[in-house]
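Every protein chain of the complex appears in place save one, which is left out.
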Amino acid sequence: MKKVLNKVEDLVIEMCEGMIKAHPTQLAFDKKFKIISRAKVNKQKVSLISGGGSGHEPAHGGFVGTGMLDAAVCGDVFASPSTIQVYNAILKTQSEKGTLLIVKNYSGDCMNFDAAAEMAEEDDDIKVARVYVNDDVAVKDSLYTVGRRGVAGTIFVHKIAGAAAEQGMSLEEVKAVAEKVIANVRSLGFALTSCTVPAKGSPTFSLAEDEIEFGVGIHGEPGIAREKLPSAAELAKRMVDQIVDDVPFKAGEEVAVMINGLGATPLQELYLLNNSVADCVEAKGLKIYRTFVGNFMTAIDMAGASITVLRLDAQTKALLDAAADTPALKI
Amino acid sequence: MKKVLNKVEDLVIEMCEGMIKAHPTQLAFDKKFKIISRAKVNKQKVSLISGGGSGHEPAHGGFVGTGMLDAAVCGDVFASPSTIQVYNAILKTQSEKGTLLIVKNYSGDCMNFDAAAEMAEEDDDIKVARVYVNDDVAVKDSLYTVGRRGVAGTIFVHKIAGAAAEQGMSLEEVKAVAEKVIANVRSLGFALTSCTVPAKGSPTFSLAEDEIEFGVGIHGEPGIAREKLPSAAELAKRMVDQIVDDVPFKAGEEVAVMINGLGATPLQELYLLNNSVADCVEAKGLKIYRTFVGNFMTAIDMAGASITVLRLDAQTKALLDAAADTPALKI
Amino acid sequence: METFTKDQVIGTIASMCDIIIENEVPFCELDSAAGDGDFGMSLAKGFKVVKAEWANHSRDDIGAFLKDCGMIITEHCGGASGPIWGSGFRAMGKYAHGKEALNLVELGEMVQAAIDAVQKRGGAKLGDKTLLDALIPAVESIKASGSAAETFAVALPKSAAAAVAGGESTKLIAATKGRASYVGDRSISFPDAGATAIGIIFNRLLAR
Partner (left out) sequence: METFTKDQVIGTIASMCDIIIENEVPFCELDSAAGDGDFGMSLAKGFKVVKAEWANHSRDDIGAFLKDCGMIITEHCGGASGPIWGSGFRAMGKYAHGKEALNLVELGEMVQAAIDAVQKRGGAKLGDKTLLDALIPAVESIKASGSAAETFAVALPKSAAAAVAGGESTKLIAATKGRASYVGDRSISFPDAGATAIGIIFNRLLAR
């Protein structure tokens, strides 16, 4: 393993402190509970908290700021933050209008955020609502499973629910907007290489020089199939087909598109992929309202990318366009 | 080589088109001469043109927009755009106030931008000024060499000269500001892995699992020394020392810091590096006015990073803080 | 009637901490095949704190001791393991409130309380390819031994064997809960990390 690193066990703390030093007027960091929050809490708006394991940078700390999150709770690499950490984030950003937890749908995250919400409701009478993002179409959703996992689509939930909260909507309204985004967003990812979890020190899986892992998540979990590396155009077509047919999105609808790098794939390739993706999305009769290309929800140092498509309506379009001022996204 | 790619020879064009599709209202693309320019040229301000070989994304196309560049000319991967391409960019963005070319100090780039400037001055009576960015302290500057090369510090020149142009300054004034930035900016980089030039298909150099190449540029050229991977803190100390002692910057002065990823290094490591860098810069008695962490000037898919420090004064501080709205940098 | 004393319970938890810390890497490897490879680390992280804070846990009774352990696990274990093992320990603490010793029937009831809490927290049931697939057979075995008034010496090895068999059985099923569920049928033939770990911990405890 070759990384810019001091001691592995200090990674999350040092990374968060490096982030605070880069954005000292915007962000604050609680070292004990590893909470990145806005430097100044606005008690008059619904508070938005997200978080999860670390290793997804800039998610989630990079999306803390005006128009998006109020706090991000940082677990260890790929491990949900504990109930106590989340509980303290709720206390720290407590507002008059209540708190919305934006949880990526993973057992660990759900259990910890749920338990923390119950604690805050029972012990501190804080109104806490929760939404679970589950945009990854690589995972089959059925009654018998925990359902799809949450990946890059989470950023659209942060952005749109964040704008709703900033406009002064009630907890119920912000939650409804977040759920509308979740119902309309789908993603799919692929890996050219595994990531390396620093504490483990070696890649989680290995791929041959001409192989990809199709349908991966954001933790180095295996995807749904291992296969030969296709061209960017073939990859785009197949992924867009699978995403668009899942909801399904219908011709004439407007969408936002996100081409998300998983950490080690350069912008060069992401923009090249967007070239094909945009064509495929338009070939489906969809109208691209806005596109985001970059590293938003990564899997440490994995080479690969994910494609996210979000169906928009007048309300979500306006909220997507609303001002946001965070380290990783400014609009 | 494992990349998201169609045909290697179409890479630059497809990447540029993917960029335009992501930012259709902001940018325009001239396919024949591979020029990314603002969708709307403002003829009342000095035009700023930069560019160079491709492979440094988001540089330079990502910095085209209000408050920064007017056009970026895209060469093939790591090869300067031709004289004719640059000449056409000058024509395309011609303004009443003249044109400033921001050239990274490489033989190829200098020769092509110089020849293009002469062509535009002689054939079209366009006032063209030029500045050469040479911030890399890894390279010894002497009377007998071509001098230091231009790396990530170029982004500060784009930003600050861009703001000066946007404010309506004359060509002479914008050039003077750009030269002030160049005189006060220094960078140093290191690589954990080589990059892979797509047309070649294999890494330019190879490093052992515990080795870094210290003092690399942004083209996979060898650095100044190959050595054992130090800790992030050691790396930061040594690099900051070398940068700060070069000018030299003096205690009490205010600086901007950029931690620039070379393409495949995740934000996690960049923020962790910033944590150490900020401490080292402050230990030198310098005051950090503003910090930028991210991928700004990459070497395709190289793992590694560079550190840039820019000494500021009242004028450059104000220009650094001025509004900018480009795909890769918004202020 | 034969009982497990408070000191024996405390000694068992001390051994359990050591076993979990020693197995950090192998437990991570168990989680690599279909999970995300951090199970050993997440678990060890909390149990290391349990050990570091050893002198501070209440010794008032078995329940108070287990509750203090449970709070630390909830705070310091990462991932899914924090709420699962934390709520399990806290539930055992609640059950054993005021107790100075446990007979076999009580031991069974206490572990059942842990299982109920884990099910309440995570919503999994037998056959979902989680550590419940080892814990449930183990507790059923203890309960049967309790009804048959067997000695600890007879009952515990049987229960450990049931846990191991339960862990083995997870090889045959596709995960439906936890991270391994995302790979669906590709999780078949790899046993669940949590369930396998339960079998290993039980056996090592017996060996001490």
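The letters A, B and C name the chains in turn, as written, and every chain counts its residues from 1.
We adopt the following convention: a contact is a pair of C-beta atoms (placed from the backbone, for glycine too) under 8 Å apart; a residue touches a chain by one contact, two chains touch by 3 or more.
These numbers come from a predicted model, not from an experiment.
Asks: For the chain that's been dropped from view, list the shown partners it touches.
Replies: Taken over the complete structure, the missing chain's partners among displayed chains are B.
Asks: Return the single residue from B:N6, B:T93, B:N112 or B:T154 that touches the missing chain.
Replies: Answer from the full complex: B:N112 touches the omitted chain.
Asks: Touching the hidden chain in the complete assembly: which of B:V146, B:L207 or B:I331 does that?
Replies: That would be B:V146, which touches the missing chain.
Asks: Hey, which of B:E121, B:E221 or B:D321 is the one touching the hidden chain?
Replies: B:E221
Asks: Tell me where the left-out chain touches chain B, residue by residue.
Replies: Listed in rising order, the touching residues are 53, 75-85, 106-108, 111-112, 114-115, 136, 138-140, 144-146, 149, 197, 199-200, 204, 217, 219-224.
Everything that follows uses one rule, which is that only the chains that are shown with their structure count from here on.
Asks: If each chain is a dot and touching chains are joined, what shape do you get: line, ring, star, complete or other?
Replies: Topology of the interface graph: linear, an open chain of contacts.
Asks: Quick check: which two chains are joined by the most contacting C-beta pairs?
Replies: Per-pair contact counts point to A-B as the maximum.
Asks: Calculate how many whole Å lie between the centre of chain A and the centre of chain B, each centre taken as the average of the chain's C-alpha atoms.
Replies: 29
Asks: Name the residues of chain A that each touch 2 or more other chains.
Replies: none
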